[in-house]
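One protein chain omitted, others in place.
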Amino acid sequence: MDFVLQQILNALAFGSEYALLALGLAIVFSIMGLVNFAHGEIITIGAYTMYIMIVMGLGSPLLVIPLAVLAAVLGALAFERVAFRPVRYAPTSTGMLTAFGVSILVQNAFLLFISARPRAVSVLGGLNVTVWVGPLRLQLLQILELGVSLVVTLGLILFLTRSTLGLAMRAAARDFAMVRLVGIRANRVIATAFGISGLLAGIAAVFIVARRGSIEPDMGFMPVLKAFVACVIGGFGSLPGAAVGGLLLGFIEVGILVLLPQQWGGLTDAIVFALIALILVTRPQGLMGRNVELGDKER
Amino acid sequence: MLEVRGIGKQFGGVSALRDVSLECRKGEIRGLIGPNGAGKSSLINVISGVLTPDKGAVALDGRNVAGKGPEVAARAGIARTFQNLRLFANLSVAQNIEVALTSARALRPDAVRGFDLHAEMVAFSLIARSEDAARTLSYGDQRRLEILRALALGPSVLLLDEPAAGMNDVESAALAELIRGIRDRFGCAIIVIDHDLHFIMKLSERITVMDMGAVIAEGPVDAIRRDPKVIEIYLGSTP
Amino acid sequence: MTSTNQSRRRPFLRRAVLGGLMTALPMLLVCIAIIATGEQWMVRLAYAGVVAVVVVVGLQIQMGNSGGVSFSHTVFVAIGAYAVAILSVPVQMKKLIIPNAPFGLADLSLSPAAAVLVALLIVAVLAVITGLVIVRVSGIAADILTLCLQIIAHSVFMYWTSLFRGSQAFFGIPQFMTLPAALAVAMAVIIGARIFRDSPWGVQLRASSENLLAARCFAVNVTRLRLLAWILSALACSIGGMIFAFYIGTINAQSFYFPYVFLTVAMLILGGMNSVSGAVVGVLIISIGIELIRNLENGPVLFGIELPTLYGLSGLALGAVIILGMVLRPAGIMGTREFDDILFPRRPETE
Amino acid sequence: ENTLVIGLAAPLTGSYAPYNEARGVQCEADRINKANEGITVKVLMEDSRSDPQLTLSLAQKYLDDKAVVVHGTPFPDSLIPMAKMAEGYNALVYSAQITQVEMHESGLTNFLANVVPDDVGASALASAVYAKGARSVVLMTSDSAGSWSAKTPEWFGEAFEKLGGKVVGRLNHTIGTSDWSPQVANIQAMSPQPDAVDICSVVPDVAILARQLTAAGYKGLVVGCDGFDDPSLEATVGDNDVLSRMMFNTHAAMVGTPAGEFIESCKADGYKVNGIFDALGADMLRVLVDGAKDAGTTTDGAKILAAIQARDTFDLVTGGKISFKKRLTWPERNVPVIGFADGKRVLVQNIFPDFIPHSK
Partner (left out) sequence: MLSISNLVVAYGPVLAVRGLSLEVFKGEAVALIGPNGAGKTSTIMALAGLVPARGDILFDSAPINSLSTEDRVRLGIALCPEGRRVFVGLTVLENLVLGAASQPDRSRRKQDIDYCFDLFPRLAERRDQVAGTLSGGEQQMLAIARALMSRPRFLILDEPSLGLAPRIIEVIFEHIAKLKASGMTILLVEQNVGKALAIADRAYVLASGSLRATGKASDLAADPETISAYLGG
């Protein structure tokens, strides 16, 4: 029983990290149809900022955390300004490739100027505290992650449905020029979205580095690939969908890891992704996406 | 012969169609008018298989095509245009038509045996733009291209959703001639929705009027023009 | 009436074949120049480029006509390569590398030609099975389905060691291919891709990716056409894998995984995914560009100044080239045009 | 001509970048040339980006430029075809660092490795772990990196059971795991707790595993193969108590040994050396030069190889001696097992194991 509870907690923690990243992807996608594969590099920027600060002797967590998050936000804003703004009206595939380009560029920059090898970053080790509640082992990090994802998801949903800026973001996804035609400063709208996604990535970076204690140029790739999948099973572009998709993915992963007989262990990925494929084939609009009959209309 | 019987369609709380019935013979041009949101486009959507009705049937020469998807309707010879244009934006004008023609050649070869693409493009004043991407045409040209594309399916039923929208009197008069010519040459049944009354009255033999999802009047042009109910909810004053 | 009708039918086949030759021309010229230098190592690089052309053109058949992005085309490259490898490796070699292969494959060795035929059949069957699932879904969900397929396939390659040797290299494949032979194969694939693109079905499929509802209203059989494109693309990609295996002699599933997926997708989108010429241009630009920049990495002497070595520069430059390319030409270098559309534009037949 | 031409298609970038030995070879070559031993060494080197295709193209270029020895990205899909290609040029292929067993099974006749295969290393580790008192072990395997990650723990288990220990469980993972909580919960649920966990994976994965296991109350050893041997291990683990329960086998001991001194002195001379692999590369060059001297030629690869395989022992730059006489393609050499005391690496054991689970 304790074992099961423990694993459920683990799944929630896995899931909330995916959710955090998926939200960052979803907000950018939902406003400009961009599948931002460079989201992982925003995490990397946050992580390397911590490393550089430690090398410069500024290794206090109180200093490192806010600055890393800030660097991630600035990184996201810079990506938007330099790479994504010019391809704003272009087809999805163009945006996706531009994001690949950014991702390759940033990874190689860290590789060239810092190192191809992992570097240890242990300032946040303090967050790896274990608290025992009865027989349950709770990691402070897991609880924080879960809490932060919850708060962030709710906050974002409120923001997007209640504020004019949020409305404009949702509108911009489909008709960018029209948003400008009602007098909204479109650049600001998009920059805000990128800023938010950078913020989410920055927070994720703090959690990831705290757990790994180490950084690498390509550390952002796998988490973001998973988050991308989470987004889609939740219904791409839907924020609650991203959060739910993230959690679900966490449960699928942990579930398969725990339940699959060891001799099939090598097929873990195959089975996880076969399940995802099954979800997509049966509900292509995603779990939270609604399938409404549109006729000749659209939405 | 197209027979629409007892169609009903709900969208959430909105009844878009309530027990709508309508007939249209080969070679007949039928006008369909009514206030905004009356359900005209929805009816066309049902006939063309784009919407699945909650109840009722659409029979083409006795065969039911309702609710079987747009492909089935198209194969049966039902072609349509869209109120909000749906061209293949990045394909050329000629390719837009070719898409329909390819289907027709495979599925209804007899219907398009006499179809002369070049002559039709000349007739629709699209020939000079035939190799340009559809998205670069002006709104009026795009509407004409939609009609021509529908024609290239060799339809036995042609559904036109506001074909004259965005055209002035001179242009819509020319368009009316064009549509009449289609009827004469291809002998198909044509249902036309439009809010341009000059256009619709000049073109059609009979008119069906809808309001709130139901048919409220049906008859020859002159009778409709004078029907007080139609004047009250739709026309506002006698045209 | 009928005769004018016939004469006005678009002569797509002739245009596709001639245009296809034009599309292949830049690749041919570059390769001939390289063969002329007589540098064997450059011939090897050129060969890798020609394999990439086959794969990227194969990818174009799927992405350029159905729309969307595919992450799974290299699965078929891998299947093609493994299939011919498993079928054609001599029996004594098999005793060494896959002694426990299932289905009696350990005791079977086919001639390369027979291996290719059987392999194509296997690829076709697998493409039909996967295609039937994938063509049912459209949009970004379909993109993710291909991603799932890639990961599932890779996981199977890694797990099924008795057949694929997991992440260990599969070696001993007969090496008989040459650059000219590969060029001939590549040209055939290019022309095939052009014929499909310009054919009425190709046009219908492209129409459905522009506006699905309208295409369905014109009786376009979207599912079947998507499936057709999927299968053709899988076959072309697998041919890329086969000529790769028969040249290099050793293969490994790892080398068909994400880095190769991304590289080939980048080549296609940069060149312009809507045209076959775009696929060829994309491969040429990225391959040649990377090779040029690689020379800078080694700290060459330029104008008498010895530059420092900068390993990692070619990665940096690849990223920069992609961003720059997309910023300057968001629809890809070729956009929706083929070479022949530029050299001999289609004109309306106004009499 | 007394010039030995060596071509290195070195993975200076890409996924094998941590495992290149190029700068160590360069350093040793410059020293040999300075020492006027009668043979001069010419090193041709370019970045292979860890890409097999590019590796082969570069090898082709070197062979055409008269290289008699070539090396490339240390992975079988680069090295096997490279060796096949080199056969036609009567050249030989070496690898300072490849441990994959298949290199020695593929029937290559012109290949030399400078390290023992994975199963030998695992067996050496098993004896050290057993000696430390462990009697039960959980094996963690993964298909991510072929036999290295999938089989090496199994070979460890085989050797461990041969010594009298017991394998009490097997768990699966993927390389790149940065959160082990599901596996940790599995181990935590075992009763009694295993004495050791064996895994063949990389840093930071293994560092996180050790940390998370300890946090969950696990008190046993966390041991594994050469993947642990990364300079960032200590800092990533970040806790001397956890470190003191870690142990791994590697290829050459570094701290306070001739290998370490070699690395330091190359560094001082301005070579951007990485660590252990550079030392191994230098060793390999030493062997090749000595072999060429024995053979009396710098241009006939087959003769050089025959001379190397005939010689009893070679003295290494990194101290110690090796010989290819018995195994032909890999040397019998001691396998260092490294542990930690007060957060510092210490040599726990340095032997050649009696039991070899797999290799012939």
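The first chain written gets the first letter, and so on, giving A, B, C and D; residue counts start at 1 in each chain.
Operating definition for what follows: a contact is a pair of C-beta atoms (placed from the backbone, for glycine too) under 8 Å apart; a residue touches a chain by one contact, two chains touch by 3 or more.
Values in this document were obtained by computation on a predicted structure and should not be read as measured data.
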(message) Can you list the shown chains that the omitted chain is in contact with?
(response) A, B
(message) One chain isn't shown here. Among B:71, B:98, B:141 or B:227, which residue touches it?
(response) B:141
(request) Kindly state which of the options B:8, B:37 or B:219 is in contact with the chain not pictured. (result) B:37
(request) Using the definition of touch stated at the top, determine which of A:43, A:184, A:224 or A:239 touches the missing chain. (result) A:184
(request) Just name the one of B:59, B:122, B:165 or B:216 that touches the chain not displayed here. (result) B:165
(message) Touching residues of chain A against the unshown chain: what are they?
(response) 164, 167-168, 170-171, 173-175, 177-186, 292, 294, 297-299
(message) Applying the definition given at the start, please give the residues of chain B touching the unseen chain.
(response) 11, 14, 34-38, 40-42, 83-85, 125, 136-141, 161-162, 165-171, 174, 195, 197, 233-237, 239
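One rule holds in what follows: only the chains that are shown with their structure count from here on.
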(message) As a quick test, compute the distance in whole Å between the mean CA positions of chain A and chain B.
(response) 47
(request) For chain A and chain D, let me know how many angstrom lie between their CA-based centres, rounded off. (result) 36
(request) Pull out every residue in chain A that's touching 2 or more other chains. (result) 108, 111, 116, 266, 268-269, 296
(request) Please set out, as single numbers or ranges, the residues of chain B touching at least two other chains. (result) 50, 82, 86
(request) Spell out the part of chain A that touches chain B in their complex, as residue ranges. (result) 293, 295-298
(message) Which residues of chain A touch chain D once you look at their complex with the stated criterion?
(response) 2-3, 6-7, 10, 13-14, 17, 108, 111, 116-120, 122, 125, 128, 130, 137, 139, 142, 208, 211-214, 216, 219, 222, 254, 257-258, 260, 262, 265-266, 268-269
(message) Per the contact definition, I'd like the list of chain C residues that touch chain D in the complex.
(response) 39-42, 44-45, 48, 96-97, 155, 158-159, 161, 165-169, 171-172, 248-252, 254-255, 294, 297-298, 311-312, 314-315
